[in-house]
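A single protein chain has been omitted from the complex, and every remaining protein chain is retained in its original position.
By letter and in written order, the chains are A, B, C, D, E, F, G, H and I; residue numbering begins at 1 in each of them.
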Amino acid sequence: MRREDAADRLFDAFVASELTVAELAEGIDHDPVWTAGVLHGAVSTTRAEAETLTERLEIGSDPLVRALCRAPEKGQRPLEIPSDPMLYRLFEIPAVYGDALKTVIHEKFGDGIMSAIDFECHVERIETEDGADRVRITYEGAFLPYRRW
Amino acid sequence: MRREDAADRLFDAFVASELTVAELAEGIDHDPVWTAGVLHGAVSTTRAEAETLTERLEIGSDPLVRALCRAPEKGQRPLEIPSDPMLYRLFEIPAVYGDALKTVIHEKFGDGIMSAIDFECHVERIETEDGADRVRITYEGAFLPYRRW
Amino acid sequence: MRREDAADRLFDAFVASELTVAELAEGIDHDPVWTAGVLHGAVSTTRAEAETLTERLEIGSDPLVRALCRAPEKGQRPLEIPSDPMLYRLFEIPAVYGDALKTVIHEKFGDGIMSAIDFECHVERIETEDGADRVRITYEGAFLPYRRW
Amino acid sequence: MRREDAADRLFDAFVASELTVAELAEGIDHDPVWTAGVLHGAVSTTRAEAETLTERLEIGSDPLVRALCRAPEKGQRPLEIPSDPMLYRLFEIPAVYGDALKTVIHEKFGDGIMSAIDFECHVERIETEDGADRVRITYEGAFLPYRRW
Amino acid sequence: MRREDAADRLFDAFVASELTVAELAEGIDHDPVWTAGVLHGAVSTTRAEAETLTERLEIGSDPLVRALCRAPEKGQRPLEIPSDPMLYRLFEIPAVYGDALKTVIHEKFGDGIMSAIDFECHVERIETEDGADRVRITYEGAFLPYRRW
Amino acid sequence: MRREDAADRLFDAFVASELTVAELAEGIDHDPVWTAGVLHGAVSTTRAEAETLTERLEIGSDPLVRALCRAPEKGQRPLEIPSDPMLYRLFEIPAVYGDALKTVIHEKFGDGIMSAIDFECHVERIETEDGADRVRITYEGAFLPYRRW
Amino acid sequence: MRREDAADRLFDAFVASELTVAELAEGIDHDPVWTAGVLHGAVSTTRAEAETLTERLEIGSDPLVRALCRAPEKGQRPLEIPSDPMLYRLFEIPAVYGDALKTVIHEKFGDGIMSAIDFECHVERIETEDGADRVRITYEGAFLPYRRW
Amino acid sequence: MRREDAADRLFDAFVASELTVAELAEGIDHDPVWTAGVLHGAVSTTRAEAETLTERLEIGSDPLVRALCRAPEKGQRPLEIPSDPMLYRLFEIPAVYGDALKTVIHEKFGDGIMSAIDFECHVERIETEDGADRVRITYEGAFLPYRRW
Amino acid sequence: MRREDAADRLFDAFVASELTVAELAEGIDHDPVWTAGVLHGAVSTTRAEAETLTERLEIGSDPLVRALCRAPEKGQRPLEIPSDPMLYRLFEIPAVYGDALKTVIHEKFGDGIMSAIDFECHVERIETEDGADRVRITYEGAFLPYRRW
Partner (left out) sequence: MRREDAADRLFDAFVASELTVAELAEGIDHDPVWTAGVLHGAVSTTRAEAETLTERLEIGSDPLVRALCRAPEKGQRPLEIPSDPMLYRLFEIPAVYGDALKTVIHEKFGDGIMSAIDFECHVERIETEDGADRVRITYEGAFLPYRRW
């Protein structure tokens, strides 16, 4: 079974299960964002995690479990700006504030980058007094200085 | 004076001044990322802020001050994935984790988006014990539910 | 059932039904544009609305109803200018008058945007005396000022 | 003088004048959006209008007046989705609701399009009770049925 | 039945029939170009025309007839220059002579466009004495002056 | 002098001269479209024509005349769909009717193309009784059958 | 049967037959490149040729024969630079030497082009003494001078 | 002096000199296509060749000579299909016949490519009896088999 | 059987076999990278190699073996930057260091290129003392000097 077919099968079972991602995430002791990454085929799991997930969603099978452990082709969408408005905002932010973020990161850390691999991200709901709650997304990655040789 | 020329003049004066963005930001009581946004032409200022900044950088002039107060063309780069590695990582993250983030946001908030306008972002340096410090970028925006009519 | 398959099934049933969008819209007490948005997979419904629509089109089923309530991938077309002439005109207008509209909005409201989320749009037929009727499309969205931090 | 240079000169004089577009529009008895279109090089004027505008902005000259009367290259930006957030929203709306609008227009009018030439557009500020004012943009164009031959 | 499936079915029946487009066109009293437009899914028909065509091609069915009457998604190809040499020439001509045509049209008509909706086009074979016949394509559309408001 | 600089100089002199293209065309005994092609740098002239044109526009010089006789880089715009509405219509027409035109041309001529080189095009103003005049553009080129070898 | 399906069926039969293109070409008295063009759906055949080819490959059928005689959509790939290295070289050569070839052709022939329609091409194997054989591809087309009108 | 500026200076001097490429090529004992490649900045020369060319064109200078000897950025145009009709034909040919050429080359040589580096190309004028002369372009490059390791 | 279907079948059998590429490579005495190239349809094999591989993976069949020996369409992905992070890094490196590599290669070898055909590449795991192992990828290709003619 190909890695992308495994993710599709997992996602369909997830929709049918009426579970939330948060409930699924608890079962494997991971963050909901990372767990949703499994459903969308963006991250690979250990064998034990794959077994737990497929059992929970009642689609356990050996080829499926094996496929979920393989390194996926991450970034399944073409390298393009997406038109879905929620996804688009994640690209609009660096289009507007990217140079500012880069300037501040270089000032705080020197010449290098925030890793997108040794990296994690989180979503929180921030309640405000006037009822207009806010979304907080945290990106956190290792700082990697440019090697000089 | 055009808005983009005003930003260019400000940025050149900033480089020549050898000030840090953090020092500049203190003077106008804003976050360094927002202040760097002024330098890169991404945000507009009040008249008082423009005067403070241009005086600090010793380039004060009335047309420059007026130009900094105009709404800029934000997103000055074309709507493309950039090749600079630090900027690229800000696009790679939603390319890999975007669907996962969207799924979790919908689960926590319902059908809608995180605003990129009623929005702020921050950069922090997270120190770790083994010396490999981490970059934390926080995106925080109002949740906007889709209007139904 | 995936969200996009649900929309396809709904649309096919709509074409077969020989109902108009306006008739369908009345049954759920929404505007025809919003209702057509359901048929094209652009908006999500409540459970009650999904049930009414699927019953009216005689395709009611529990998985279909559940799928229609999920947040869809909006903007299903790639982020490209379309070649269909009617759709193209909706892109040609901001290509020609976009800068003018932006300048006037900034003059009336300050630095910010018209929301496309807290937003509604309508189509009207304006009758004229010489028989050459006119199409009026109204876009109306909340003004969101840029946050400063 | 080339048409695009004429628009640039007009726009620079407008910024320097500290007039509003609305004030400028009154002097030539046109809508502010159309008048902003002159400033951005999107529309052509009569000789009388060009003279009024250039006198008001104190840059009157015969070659400038003649250039403003020439048909411009409209749509001065390349046929691309822009990254400026306000302009982007004008493209996001048809990306999300375009199919719905097309379906409703065809239902109301038959096979044809809304003209973007025999067309006008307006911006209004809609005040709401809770202080969160709304932007209303109206597109209105002749319906053109497809010719059959 | 979707509009594009209806066109595909019509086109396949046309190829199988060994009729010419000219023969088909006569039966519905339209130009061959317009009639070929029906086969390629570019134009919509009346109910009577759809019935005549489907009967002539021996594929008459009620859903097919209804689908042919719906407004199609015109411009079915993406908005790209095609690589087929005959189609390419139709794009090469305005790439080379477009500015010249625009200049002459503006000189003859003022600021506006030739409509591509209130429009018809024809193909003729022009015989020459030396046997090297020529293709003549005529584009004819209403002149639409830009509205001023 | 480069070929494109020669065209720019010619065009600027043409605008300054307040001559029409039609008047200019008479002087060299060519069609206005072809003559406008000279102004836009799309076609090359004979030495005699270049001399007549530059004298008429009062910019005659030997390097300019020589440059106008060189084969230009035709198709000076990048191979993209233009956003100017008049130019766009010339691309929208083959986007909608291109397949139909190709089918009819193949039926009338066999497998081959209409040449865009051994080619001419014309613009006419067609007066109609109701005052809504029409633009007629004629493309006429040699039919070139595909060589078989 | 659609033209592209006919080419696919022919190509599959060719691969299964273990014939060489050269052997196939002999049977219809054409060059191997032209004959390979038939297999790839780039050229149309006469009825006799289609019959010979389909009989030789043991897939003769009347609809297949008729489809092979229709003018194909040539240039089946999108108008893009291909990533296959052998195909890429055919695009790299004009990317590097295109301007040089154009300059020399204009010097030898005047303003015009080499036709790609009244055109043939050949592949030869040039043996060299040191065993490193060379590929020679010849493009030969009619010179078409630009028409002046 | 940068390599691209050197080519520009050489080309301008060539145009001013009224020499033909063929005359220039004789002086350095190279093919006219290769020599035109020098003028367009596509190939590098020896010191002696650079001296001969710059003396012939009366622009000899040491920095210019040194720049002409540097390896240029070849393929100065972006990796795009050009819109100039003569250049376009060089891309249309592999778009139509590329698969056929690849199939024949593989049949004659096995898995590998024609080199575009160990490569030369020529232009000839082929006279025909009926006066319609033909352009012959020859591409000839080493066959490079794929290495296996 | 088409070449790309053969690669798909091989790859699926490889995943099902739970063999490593390294084990597969040993059986045919090739490097693992080259062998993985067979699995991904990038390289062609000899008949003996195809037989060994298909027997090892228990899918041997004559058409499959024949297809694996055909020259594939290499570069199966479109000529685009990929969004998968591991693949992306292989494109980011020449985006950042490409000019530097080109300058050094020209200094060491003169005007020419590193062949990507007479070429091999390897992957090694470099162990370091602190446990953070490094990936070493070696590209090695023949230097091809530009031919002069």
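Quick note on the criterion: a residue touches a chain if its C-beta (ideal position, glycine included) is under 8 Å from a C-beta of that chain, and two chains touch if they have at least 3 such contacts.
As the structure is a prediction and not an experimental result, all values here were calculated from the model.
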Missing-chain contact among A:Glu4, A:Glu26, A:Glu55 or A:Asp118 belongs to A:Asp118
Across the whole complex, the chain not displayed is touched by subunit B residues 12, 15-16, 18, 80-86, 88
For subunit G, residues touching the missing partner are 81, 83, 85, 88, 92, 95-96
Across the whole complex, the chain not displayed is touched by subunit I residues 20-22, 32-37, 39-40, 42, 74-77, 79-82, 84-87, 89-109, 112-116, 119, 121, 123, 125-126, 132-143
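Keep this in mind: only the chains that are shown with their structure count from here on.
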Dist(centroid_CA(subunit E), centroid_CA(subunit I)) in Å evaluates to 47
Cα centre of subunit D to Cα centre of subunit E, whole Å, reads 31
Contacts with two or more other chains occur in subunit E at residues 34, 70-71, 74-75, 77, 79-86, 88, 92, 95-96, 102, 106, 112-113, 115-117, 119
